[in-house]
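What you see is the complex with one protein chain gone and the rest in place.
By written order: A, B and C. Residues from 1 in each chain.
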Amino acid sequence: MSTFGTHFRVTTFGESHCKGVGCVIDGCPPGLALTEDDIQPQLTRRRPGQSNLTTPRDEKDRVTILSGTEFGHTLGTPIGLTVPNQDQRPHDYTETDLFPRPSHADWTYLLKYGLKASSGGGRASARETIGRVAAGAVAEKFLKEAYGTEFIAFVSSVGKVAMPFIEEQSETGVPSEEFVEMLSTVTREQIDAEATRCPDKEISKKMTQRIIDAKEANDSIGGTVTCVIRNVPTGLGEPCFDKLEAKLAHAMLSIPATKAFEIGSGFGGTQVPGHLHNDAWVQKTGRKGQKFLGTKTNFSGGIQGGISNGENIYFRIGFKSPATISQEQQTTSYGGVEGVLATRGRHDPCVVPRATPIVEAMAALVIMDAVMIQLARHGAASLLPPMPETPLRPAPFIMSVPGGQAIKVDETSKPKTE
Amino acid sequence: MSTFGTHFRVTTFGESHCKGVGCVIDGCPPGLALTEDDIQPQLTRRRPGQSNLTTPRDEKDRVTILSGTEFGHTLGTPIGLTVPNQDQRPHDYTETDLFPRPSHADWTYLLKYGLKASSGGGRASARETIGRVAAGAVAEKFLKEAYGTEFIAFVSSVGKVAMPFIEEQSETGVPSEEFVEMLSTVTREQIDAEATRCPDKEISKKMTQRIIDAKEANDSIGGTVTCVIRNVPTGLGEPCFDKLEAKLAHAMLSIPATKAFEIGSGFGGTQVPGHLHNDAWVQKTGRKGQKFLGTKTNFSGGIQGGISNGENIYFRIGFKSPATISQEQQTTSYGGVEGVLATRGRHDPCVVPRATPIVEAMAALVIMDAVMIQLARHGAASLLPPMPETPLRPAPFIMSVPGGQAIKVDETSKPKTE
Amino acid sequence: MSTFGTHFRVTTFGESHCKGVGCVIDGCPPGLALTEDDIQPQLTRRRPGQSNLTTPRDEKDRVTILSGTEFGHTLGTPIGLTVPNQDQRPHDYTETDLFPRPSHADWTYLLKYGLKASSGGGRASARETIGRVAAGAVAEKFLKEAYGTEFIAFVSSVGKVAMPFIEEQSETGVPSEEFVEMLSTVTREQIDAEATRCPDKEISKKMTQRIIDAKEANDSIGGTVTCVIRNVPTGLGEPCFDKLEAKLAHAMLSIPATKAFEIGSGFGGTQVPGHLHNDAWVQKTGRKGQKFLGTKTNFSGGIQGGISNGENIYFRIGFKSPATISQEQQTTSYGGVEGVLATRGRHDPCVVPRATPIVEAMAALVIMDAVMIQLARHGAASLLPPMPETPLRPAPFIMSVPGGQAIKVDETSKPKTE
Partner (left out) sequence: MSTFGTHFRVTTFGESHCKGVGCVIDGCPPGLALTEDDIQPQLTRRRPGQSNLTTPRDEKDRVTILSGTEFGHTLGTPIGLTVPNQDQRPHDYTETDLFPRPSHADWTYLLKYGLKASSGGGRASARETIGRVAAGAVAEKFLKEAYGTEFIAFVSSVGKVAMPFIEEQSETGVPSEEFVEMLSTVTREQIDAEATRCPDKEISKKMTQRIIDAKEANDSIGGTVTCVIRNVPTGLGEPCFDKLEAKLAHAMLSIPATKAFEIGSGFGGTQVPGHLHNDAWVQKTGRKGQKFLGTKTNFSGGIQGGISNGENIYFRIGFKSPATISQEQQTTSYGGVEGVLATRGRHDPCVVPRATPIVEAMAALVIMDAVMIQLARHGAASLLPPMPETPLRPAPFIMSVPGGQAIKVDETSKPKTE
């Protein structure tokens, strides 16, 4: 429903036309330095009115921490957060009292709840995502401090204007080497330098034009967001039903307007034969000189068998063209009468630029929860007496980011079958 | 972890080389006619050794109901199900004692649990899916009886051999009209007539050849499965985090070897401008002559704002090429030594034909759980006294499959803004 | 953690010395008439400063609904509620910086979170219960409208001053007939007429004296609260782990200062032989003349096998003497040094009078959640085709309050064994 996560758990509330939105974060580890200043930047990146590409609905979106911190540190108790709704203009929506907006949630909310709120599908509003972004900023801060984990989402396509993701000419259909390498280096600063949030300046220019075209036509356009997670601890993800990619897909498709998710080589990878698609193991050298097993290629996207292997996790999400457009649309009223709907109001012609902090937030929530579950298992297993020599434990059991700490196989406890 | 669902909840257990696999289904409504004969067919469709396209590992996979039924009907208490592991050949896997298989779960299971089971990533085995298929068959039977709901999954591509899903020549990039129409009529019988489980005989022939090519090359190949759900009750899916497509994505990406999910127009739809992509509302006529609101096109895939609207739900899942191939692979051992791995054993060159009942099962589990949650809400709301005349309730609150029962707007309680 | 319930789910936040406390109620059925006026009365009954028996800490505790309602009705979306903390006096607590208060949560919060908040065990504060009471008021309103369910909690003992619950002279040790009969008639008005919240005026007078004695001695005293739930729908409670009494016990022992719970005949009943303790079945006549099966006695407390049988549910909760007293106490500091602690501040000498709305709230939350789970099951089972004639279904399957609707056994579908 409106709660996400098991250990690090966020519960959101609020819709477009009520007094405020917010969330409760439960299970945040105690002792994390945290003030509103850690949360506000991502809310500001999310909020409307940032550029001529987004809706002019200008809300300040100032967050207040109500509980759960003292002396600028988390107490371990629930963190209540609110953001008031300052800029309510319910009258913009009056025409929708007659017509359910096509491809919007007006009709389905009526089907689900038997009620027609003034905002139509109120919780389907992008405004609901404020609580997610706030909670994600807290998770992201923890993971940065604990593991150096980084979450970077950017716009990889707008309509047909796309960054070169797949080598289309090749036989392979998998992510190009340049794209995968770029994932290791791209920064949030590069991304924010463009109003489109696409780090490739040339393509960003074309994307900008595509969005302006849509805006001027009172139309809208979709796109994709790619997200990379770097410095991920190994061992995250719970077989069988809570595989890490399953949780990421769940999280991403819970963002409004999303229609598609792929991880690593994704749909393109289904066309590549196994001998080319398999990621061979290679020994790599970490920052401190330690040796660890990594993969030569990374078509797996950093997850194998539902569990993180320490390589970069990357995935792509498809966002449809926003349903609310100012163009006249031939459709049918709640009462079954055909007619023409032209929605007024403030709407994004393209949501992907503003969606990037939401994607980062949801990714951080998934990783944070998975980290705490694995810490529980790892902590418990570490309390047990040492195992006798069996083929079962060929290596010490540690939980880390591989580049930062060695995962060393103990050659002396080799399996009997050697 | 190993439990899926809130009301209709399945917990699976078992891996490849233990005594047996199975599941516990908790929360099944009482009074459903159920014997092993209702479950076995889907297990048989899932099991290996069905054709020359699948692994010769020939397990009988006979299911036994241990509890929860009497006189051939469910009691409402937990249904325990087991399937013994008959055909264990652990020695097939001995070489993997030295090398973690590339793109398999061997290494990540070691990272997660600190242990190396004889089967490597035991729970990452396709054998784990038996419990899911069994539970899904129970959910499917309930939904068939209660709503006439149908779950039909088929193979839509193998490697580059694909059914014409998207009109590639067109500007739109959305599912073709023929494909969407086919979704309304395709039957499980048509699908099972082909070993590939692709209902298009011509394309199936090419797929067969593609799989045989992979097999003869000791290689493997991926593909996609498309699933359609027909006669879906409206109002399913829980905003915000448990949107119906989010739960479906979660469920599908928890199936081994999956890498991608898209619903409705999916990634292709991100390229289509809003005025073309929006699904206009039209008045339709149900089986019994009743009028209801439906959509003209169905790029939404039957879900809007995370809630089912009564149209067909359809989605596509990408399965990678199986990681376990008999070809020699240059890789690195657990101990960090480079070497060559050639995996023996029985392995599918392509998993998608056998994956179709698993997809159907996971879809049925998602819908079943969503139905029960909505029944709780609807049942509770129905107990309240009638609301006064406000714009809030323009229509009676019912829960149904739209084609079977009218969702009628009461014109007399029209919103004040008209 | 800070979330309670599955369907009707409350998440609370806030401690004594932060900006505010509150909660999010998720899963409330849509269409319930609800404004702050429905919630405030129970908050006012809970708040300090009501009489000379409670702490003078005078907070207004005005609740604000932030989201989830429109036109005075619930939308089905999450209801955000906040109550600001107006009367913070953190300096009252400075002495506790040196000494963990005996039998308080100061030390255990430090053990759990590794941190010492200025309020010591902040979330262990009675102030945390505001969110519970607010959420409980919403649940109570729904249940009143849907089933006529009533929740009545009162003080049954203060120290050794007790209402005659068990016939101590008798051999039986079970609740006396008069007490059980009183449970059917006692009203909230009778209870609120006494500052002690004990409906027996004579005993209330003695209780008042006992509390004043404690207050004057800078001491504190414990007591018990008895709660009765009337007009409970049948069939509530989930075997095996979520039996209705197990959920009630869980809910009650999550209230600060509670140490004991008993349902029906409770500890006293363990001394009564089965032939006296068993509640014989009798045919009763409901309000509308319908016949239904009820019990002659009600030592079961309205729950059998973990499931409500339609009779009154009643239970008793033990609250210890408040740990915070102004008397000097010989104890040991955080640093391990023996010393004397005299806590200043505003503290209740006895919590049971103010605890009654908290008990009612937690009871309402348990029943509400159980109702929705059973509505899901019942709604689903009702969709199935009629069962063939077997001994399995001797009666129609309905969900109701027995006094209001007949639960009739269909004599024609009698078990074959008759």
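Everything that follows uses one rule, which is that contacts are C-beta pairs under 8 Å (C-beta built on N, C-alpha and C of every residue); 3 or more make two chains touch, one makes a residue touch a chain.
This structure is a prediction, so every number in the text was calculated from the model and none was measured.
Novice: In the full complex, which of A:Thr12, A:Gln42, A:Thr77 or A:Thr356 touches the chain missing from this view?
Specialist: Missing-chain contact among the listed residues: A:Thr77.
Novice: Tell me which residue among C:Cys18, C:Leu34 or C:Ala105 touches the hidden chain in the full complex.
Specialist: C:Ala105
Novice: Among C:Arg47, C:Lys141, C:Lys247 or C:Arg354, which residue is in contact with the omitted chain in the full complex?
Specialist: Of all options in C:Arg47, C:Lys141, C:Lys247 or C:Arg354, contact with the hidden chain holds for C:Lys247.
Novice: Among C:Gly31, C:Gly223, C:Gly286 or C:Pro357, which one is in touch with the chain left out?
Specialist: Checking each option in C:Gly31, C:Gly223, C:Gly286 or C:Pro357, the one touching the absent chain turns out to be C:Gly223.
Novice: At which residues does subunit B meet the chain that is not included here?
Specialist: 1-3, 9, 11-15, 17-22, 24, 26-27, 30-31, 64-70, 73, 75-80, 82, 112-115, 117-118, 122-123
Novice: List the subunit A residues touching the unshown chain?
Specialist: Touch set of subunit A with respect to the missing chain: 6-7, 27, 29-33, 70-71, 73, 76-77, 142, 145-147, 239, 371-373, 375-381, 383-385, 387, 390-393, 397.
Here, only the chains that are shown with their structure count from here on.
Novice: What's the rotation, in steps of 5°, that superposes subunit A's Cα atoms on subunit B?
Specialist: 180
Novice: Can you check how far apart subunit B and subunit C are, centre to centre, with Cα atoms defining each centre and the answer in Å?
Specialist: 42
Novice: When the C-alpha atoms of subunit A and subunit B are each averaged to a single point, how far apart are the two points in Å?
Specialist: 23
Novice: Determine the centre-to-centre distance between subunit A and subunit C, using the mean Cα coordinates as centres, and give it in whole Å.
Specialist: 40
Novice: What residues in subunit B touch two or more of the other chains?
Specialist: In subunit B, the residues touching two or more other chains are 239, 377-378, 381, 391-393, 397.
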